[in-house]
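Only one protein chain is missing from this complex, and each of the others stays in its spot.
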């Protein structure tokens, strides 16, 4: 049996098929680009999944063998079945899987349900973004500079109606006067969730070395912890805790 | 027009009808007892609602005129309609209403969906509880002693799989060796949520002076803030922020 | 006896005496400007204090009658006596006084000692700043728009080595590509601390209506809570908590 982190990169994977300028950047889908850089790590085993695959890309057998689920969705959030979302949510809360929600996944059902948010924000034209490292001692910030520039990204702006995170690790500056909390770590149930904003389908951010390092670090951070007991729903306690 | 805080106390209201020992404690329902002590405050206007009322107690007109919703449910969480839960969730996230979830509402749909949790905990026999004040400068702790005793309450125990709160204000000791984070404040969307553990239907906790003070303070804390702008879903930004 | 919030605005008050361009903006000191707008509130009673006053502006009798201490210091942090800082720190931790640290007070002894930080940040030329409202349901954000513009402020930039706050309420955009967490609420001991970044001595920010509203709201938020018991150092417990 392998000790590798089993990662599934789930992509809506439609813009890349229907829009030429998106396909030009991510010819095999942005999930394939993410897989490419994750594949360089010996401790990871990466699988691709897409909305239009059978079982919406996540049959039970695959989901039950996923340690970290990376999620990119945008125009078809509503098509993702509630049953699948419930399975993802359960698995994260039980500490069996971490979730990394990328970019427009702020409005995806898994992110909204697991974290507890409507995902509201404001958005605008593609422009220059500067990503600032706010918590350099956090594992996801390992090896990063204090900031880096993305020449073009979609504007996402505050107010972003997410809960205050357990760790706010990145904040971003946008050319037109806007800021955004762009890297957020949440502990939910016995699991972990990381939201990271860069990654519009029209922008080559997933080729950026720092973005790659962040997602790579994120996978290691979000991977399930070594929990020393089983988590079950609402057991009835029949003994004194001191007698065990 | 009134400036009072419009409170609705929603109760599943079944145990009090079917179980004699519960009815003996709360003859008109525990929501009526809660209304009784809230009614002593000039700044509040309190309405009762129950699961078996028309529209499950919360027709749109009432919900749209509710500032703080107090929720007590236990055996019938699953009967509450998802459409109603979605309306409650939206209203809290938009900052138009606060939610106070009492006792077994840790497993209610509104609490779980809004906060982002499966609500898991452990539980056991009724026993002595000591409630500790962990954050005396918090508005909900105003005027409270550093601790108080409840002679009998249902055992609720850690691990409690809720998110780390924005403010952890109460922690409880139970006779049999267990502890519980019993007072939790969450900011969600532009709204506020307060979870408070005492209040099992078989125990007279809602007659306790400190429990009454806590719920009273909680109503004032959870009431909607004076938000100086309208919250809408995902507006497109077409100007520079600096030009406005 | 008055029920007013007793505010002391403490200012280093040297730049205004020695630099003509500063004096032109704040002829009586920036603390006097702050007093002017606070004085419009019936629930506040405001006193001025300055470093070069007797007892560095805070004789015991004044300090012991202060509910909220507003602190502005810059070039003379080192001159503030450790004994005075210790008294301020004690009073905040005991829940008897709140602290509002303005602008360059990020490096002041009271702010650093009370919150637990070295206060490090980066800084640069005066430029356009946009202040974003990140937590509209917070009392300090009452009545504010989602953002406002300051035509000129001193650049303060991340990384800002402060602890993650209990509430992050403002974030700022600066023209040259920098961002800053500009409004931070901390609970410390039984007291409250609010840090707010705008207010360089060369910039007229304390005349801005939103800055004034924020500081006014901040005074009300930071004022001592109604704590229902006395806080003392490390009492020995000789009885069971359940027997009281």
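Chains here go by letter, A, B and C, matching the order in which they are written, and residues are numbered from 1 within each.
As a convention for this text, a contact is a pair of C-beta atoms (placed from the backbone, for glycine too) under 8 Å apart; a residue touches a chain by one contact, two chains touch by 3 or more.
Note that this is a predicted model, so its numbers are computed, not measured.
Visitor: In the complete complex, the chain left out here touches which of the visible ones?
Guide: A, B, C
Visitor: Looking at the whole complex, which of C:50, C:121, C:184 or C:225 touches the chain that is not displayed?
Guide: The single option touching the absent chain is C:121.
Visitor: Touching the left-out chain: which of C:98, C:171, C:189 or C:224?
Guide: C:189
Visitor: In terms of residues, what is the contact footprint of the unshown chain on chain A?
Guide: For chain A, the residues touching the absent chain are 95, 128, 130, 135-139, 141-147, 149, 166-167, 173, 175, 187, 190-192, 224-229, 231, 241-242, 244.
Visitor: Name every residue on chain C in touch with the hidden partner chain.
Guide: Considering the whole complex, chain C reaches the absent chain at 89-90, 93, 107, 113-118, 120-124, 155, 157, 159, 161, 163-164, 166, 176-178, 186-190, 231-243.
Visitor: Since one chain isn't shown, list which residues of chain B touch it in the complete complex.
Guide: Given the touch definition above, chain B has residues 130, 132-136, 146-147, 149, 158-160, 164, 167-168, 171-174, 177-179, 181 touching the missing chain.
Just so we're on the same page, only the chains that are shown with their structure count from here on.
Visitor: If I superpose the C-alpha trace of chain B onto chain C, what rotation angle comes out, expressed in steps of 5 degrees from 0 to 180?
Guide: Going from chain B to chain C via C-alpha fit gives 180 degrees.
Visitor: Between chain B and chain C, tell me the centre distance in angstrom, where each centre is the average of that chain's C-alpha atoms.
Guide: Spacing between the chain centres: roughly 33 Å.
Visitor: Which chain C residues sit where two or more other chains touch them?
Guide: Only 130, 133, 135-136, 146-147, 149, 167, 173 qualify.
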